[in-house]
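Just one protein chain is left out here, and the rest sit where they should.
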Amino acid sequence: MEINILIGGEAGQGVETVVALLGKAMIRSGYGVCLDKDYMSRVRGGHNFSRLRIAAETPWCAAGKVDILVSLDQETYLLHRDKLQGKSRIIYDPDMFSLPREEQRGAAVPLLHLAKEAGGAVMANTVAVGAVLVLMGMDTAAAEDLLRQMFAHKEGMVEKNLQALKKGYKEAALHCSACFSLPEKKLKEERLFIDGNQVLGMSALASGCRFLSAYPMTPSTGIMNYLAGKQEYGVVVEQAEDEISAINMVLGASFAGVRSMTCTSGGGFALMVEGVSLAGMTETPVVIVVGMRPGPATGLPTRTEQGDLEFVLHAGHGEFPRAVLSAVHLEDAFYRLNKAFYLADKYQIPVIFLTDQNFADSARSVTPFDFQRLNCERFLAEEENLVRPYRRYRYTENGISLRALPGQFPGEVVLADSDEHNEKGNIIEDALTRRRMVEKRLRKQEGLFSEMEEPVLYGHQEPDLLLIGWGSTFGCLRETVDILRDGDRRAALLHFSDLWPLPVKTVSRLLPGVKTSFCVENNATGQLASLLRRETGLEVDHKILKYDGRPFLPEEILQEVKKYV
Amino acid sequence: MEINILIGGEAGQGVETVVALLGKAMIRSGYGVCLDKDYMSRVRGGHNFSRLRIAAETPWCAAGKVDILVSLDQETYLLHRDKLQGKSRIIYDPDMFSLPREEQRGAAVPLLHLAKEAGGAVMANTVAVGAVLVLMGMDTAAAEDLLRQMFAHKEGMVEKNLQALKKGYKEAALHCSACFSLPEKKLKEERLFIDGNQVLGMSALASGCRFLSAYPMTPSTGIMNYLAGKQEYGVVVEQAEDEISAINMVLGASFAGVRSMTCTSGGGFALMVEGVSLAGMTETPVVIVVGMRPGPATGLPTRTEQGDLEFVLHAGHGEFPRAVLSAVHLEDAFYRLNKAFYLADKYQIPVIFLTDQNFADSARSVTPFDFQRLNCERFLAEEENLVRPYRRYRYTENGISLRALPGQFPGEVVLADSDEHNEKGNIIEDALTRRRMVEKRLRKQEGLFSEMEEPVLYGHQEPDLLLIGWGSTFGCLRETVDILRDGDRRAALLHFSDLWPLPVKTVSRLLPGVKTSFCVENNATGQLASLLRRETGLEVDHKILKYDGRPFLPEEILQEVKKYV
Amino acid sequence: MCNASCFAVDEEIAWCPGCGNFAILETLQNALGELELLPHQILLCSGIGQAAKIPHYVRVNGFNGLHGRALPPAVGARAANTSLKVIVQSGDGDTYGEGGNHFLHTIRRNPDIAHFVHNNQVYGLTKGQASPTSDPGMKTKVQTAGVILSPFNPLSLALTMGAGFVARGFSGEKEHLKQLMKAALEFPGYALVDILQPCVSFNKVNTFAWYKQRVHILEEHDPSDREAANHLAGQWGERIPIGIFYQVPSPTFESRIPALQEESGQEPLAYRSFDPAALAHLQEEFK
Partner (left out) sequence: MCNASCFAVDEEIAWCPGCGNFAILETLQNALGELELLPHQILLCSGIGQAAKIPHYVRVNGFNGLHGRALPPAVGARAANTSLKVIVQSGDGDTYGEGGNHFLHTIRRNPDIAHFVHNNQVYGLTKGQASPTSDPGMKTKVQTAGVILSPFNPLSLALTMGAGFVARGFSGEKEHLKQLMKAALEFPGYALVDILQPCVSFNKVNTFAWYKQRVHILEEHDPSDREAANHLAGQWGERIPIGIFYQVPSPTFESRIPALQEESGQEPLAYRSFDPAALAHLQEEFK
């Protein structure tokens, strides 16, 4: 009992507008939705599409089949018709192209023509929304409200859009109305319709991040955009001349006392690697969001991959403690990015937060977040706990030296140094101090390790079939496990959010007892599987890998799993 | 039967001159020598020293004890007196400082005074050489020859230096002559007195490398210096504005058809990481020498560490094949850097060659190299094997596509692309081509793996005590095994030169049968041990780690080993 | 030898309809067609961005490298093979932002490279952020209150750094642009042509009409007059001069590198053979 909509067209045709409107309207109507985006590295032309899945409860990931195909151009139809079912419907503009004779599922709606009638070609998308709504047997109330809100300060546009909406609705009704039946709506409380980057931007702001410097790079630009739109909250957003500058600015801001972050993708992060090492040496807190996309080099700039885990784990010359966390799903990401800031401040280390295009651009109907749960402790020196003379790198048992800010205490100065240094921060070259400082820094790993959360075990608690995953594949793997369990299997998913230091307890306990294990990763080499082996000596039986730049679908995983069990 | 000399003084006092002269003189006299350097990150002042070990056969590493201490300043004496034996001698200038009353081992030689007598203060170092020679019971013939050669075109300097040499010789003879007895000299054929960077520069040139772009960085600058001094051989040496430019220039030169390389240290390599990924994607051969020094960040710029193994293994976003080789000893390095060029060309990949300060700055008396052994096959397209139209990234079974050069074939163009691309090199975004290209690139790993050399097994062939190491620690570990075997242990060393793809056969066979295994690394976390576990699931029993920026001495390793066996 | 159509390819072009890049592409093909060059003799290096896709649309050798790094591979390639005519083409963000340091130091090197910058005063491919050349006050999703950094003047900078050939073109003046390109391609040394290029999707300030209204072709300007060039380069606003601002050759990078001289080998470096065994004497100095 769910409906799957795919809206496709050229870049610039407004696929995004249609899904945004539809998605939000459905949520406001009490349904759960889940949305993902597939787009090309260009601004006009080509082929982009979005998948919207609607159900009683919020779905966990996109589905492969399509019930309603909104085909803004002919290519969309050609590329996606294999996903259509017998009862599916194709919304298209007969003035733009026609379907093959044998195609019975067409629901011709002259989008452009109706839009012009309503007041302008730009409203073709609104016409399409109306058409989809009627096919689903929905009324237009929620969509109308939304249009009123959206165009509140654009004179005349509300009326015209409402017109367009109704025209689409009426026209499509001629083909079929309510030909898809939606389940009983279930969402009681309000939900948010928000995507991954927006969640991260909001979490950063609420976590007290007040300085972001970044250089635009897909798929992380959305985080910068979000924060840039929130400068009235006192956040400084500075577009750097390059990623090297970005991370170094961020380190300067953090050193001077502000929670700071940067965001980028693998290629931009590559340029920050020396800065990561600097953060390690100077013990300057920093959060770096790395939105993964397929590499190497420029790769597929607008698509998804989990190919940079090993890279970020070892990025930076020399040895120093770091944490690597990942965005698992939207709710988790909100709190986990906060944890990233907390760990960075507490341990005075670089924390890398891994996302990917699939996470960044996917939206779901999520429960509002609990802002009170955010931990914003800064772990800074205060008059009471300051030992004078102040020494930035005082040896301590847990490796953490009290952090004072430059200018904070009259009479005291703070010296950060990228060379090996003594407690005061001055350059040294002697072997003993070197040894002690290395040990001091690495001692933090112990505390850090204790902060790591074990992976979630979802499904059977004593599984004989175990899927292992990390990051953004959670939703899809969860659905896969649900399907497997429906088939009566003792199946479970072990899914990692915190990746480094790797929490190994659960996996060490479970893996030896499991009959068949699979590591499922959106990359070509199985990087988590390697990490697991390095950290536990245990090997997973099989790897299910996808590296074509597209996110997994449950059926793809099932197909692989079935080869072995 | 060996003599250990330590010469120390402030930066700028000429420690290097003394050891260079002494070392070469001893080699020419038929002895084996081994030299290492310990210097600060400054140009004048501070404390630098060099250790010269002289024996019948070429020693493998420096020793801890000192027979002759040449103390160019008081600090040298204070810092190193604990290494002196009862019979040791201290050469010092009584006009500069005096030894404590109770010190019986002094051999006062008024270096400056005698130098001035000979014709100028600069010759104090030559005076010191004379003094050392007499203590060892050597004559001055070889040193005289050398001075004649060195100062051939500096008028008057030959005479003055010969004077200085003799004065030092005579003066020191008053204290003791031949108080150290050298063994029977053994070297029959000519030897070279050459350090690590020089070997690499020479190997690169002989391997056909004709373009180097780099940005100065200790400890790799010596490679650039060597090649810059050889421009008459048709090599272009360009100092780049930064390391990013360096690697990108090198890629351009390589793409256009020249064997090319760059050299740097961890911090500079950090800036090259994106370029490494570009080499992976464009399939452009490149050799990158990374001379390791202690990190993170600036760390200890002039000292040694093996802290960047995991970093270089995973440097670069995305997944692509690479090779990582290391410099084990001077002879090995000469042929192995040639192998790096061979692998880069054959597989069209980035090859990282790991050295460290200890390797780069250490010199030994080595047998002349066999230049005929160098493999300079380029694996380039020729008219006969060119399939037209030419496609740079043609799918092949082994993943290697025939490489033609831009301009090489009239009518054909060559397109390299950092985006995901099709066979022609044009940008693509479809899933199928992406998948095939990823697989094509990764298929090279198989061939590459077959090229990897198993680690050397030195010592007992069925050991129960196994030391495992990699890179520049070979000499020291070899000596350690010799000592252990003298003590009747079934000890052996398993030492890796080729590191990636990791050759695992020998270690997988040996490790399970060994009673006690040690991974000995010049770093703080045991990076090879981690890699071994990841690749084989096997764990070494103990790690012996040193991370104070100084190379190991055999006695330090023995001490650790003895804790467990 | 080979007219514009030699340089055409059959690839779908991923630019927006109406984009100024089309005119630049066409002009480049025409310019190449009018010079005595064959496709295989040319190497076009680019970075990443909309402009930087151009190697996919011209039939010549191409090195489509990293964002901001179009120049260094071109310098390396020139050293490796001086028989290649090397062009670098990329966006303003690529060249003056991420690649700023290479821009500075490549000018200092003076390699024989024609450098065509598609200056749309915006980051096109990443959807409209300010670029170094964006006009102050321009609003974007990141520069929400308008650009506050003072704009980067590529011509003034190139002149200050000592570039020997400095020009500005406009994609809307194709014939003129073609002449600039040809002059740059024929200039021995580093030659910059900054090309004003409307971005119809993201730059709503500096539109085609905006440029059209302002640009005027330099006349009666002596391109060997550095002072005048400097002065003209400073003009931006109501009137924007296009043309060759400065053109005075000086010795190129390649001509000053020992290894690349005729004496040192007849062929480009890339084609010289070598025999390792012949170098065994390198060891002598260490004996």
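Chains: A, B and C, in written order; residue numbering restarts at 1 for each.
Following the convention adopted for this analysis, a residue touches a chain if its C-beta (ideal position, glycine included) is under 8 Å from a C-beta of that chain, and two chains touch if they have at least 3 such contacts.
Please read all numbers here as calculations on a predicted model, not as lab measurements.
Remark: the absent chain touches shown chains A, B, C in the intact complex. In the complete complex, the hidden chain is touched by one of A:78, A:96 or A:405, namely A:405.
The hidden chain makes contact, of the residues C:51, C:142 or C:157, with C:157. Within the set B:13, B:41 or B:284, the residue that contacts the chain not displayed is B:41. Between the chain not shown and the residues A:67, A:93, A:238 or A:345, the one that touches is A:238.
Although one chain is hidden here, its contacts on chain A can still be listed: residues 28, 190-194, 198, 202, 205-208, 210-211, 213, 230-236, 238, 240-242, 244-246, 248-258, 260, 274-275, 278, 282, 368-369, 371-372, 374, 376, 405-419, 425-427. Touching residues on chain C toward the chain that is not drawn are 97-98, 100-101, 104-105, 108-110, 132, 145, 148-153, 156-157, 159-162, 230, 250, 253, 256-258. In the full complex, chain B makes contact with the omitted chain through residues 12, 40-46, 215-218, 221, 224-225, 228-229, 231, 237, 239, 241-242, 267, 297-298.
Everything below uses one rule, namely that only the chains that are shown with their structure count from here on.
If you average the CA atoms of chain A and of chain C, the two centres end up 37 Å from each other. Chain centres here are Cα averages; for chain B and chain C they lie 41 Å apart.
Taking each chain's centre as the average of its CA atoms, chain A and chain B sit 44 Å apart.
Shared interface positions of chain A, defined as residues touching 2 or more other chains, are 40-41, 46, 267, 297-298.
Of all residues in chain C, those that touch two or more other chains are 14, 48, 66.
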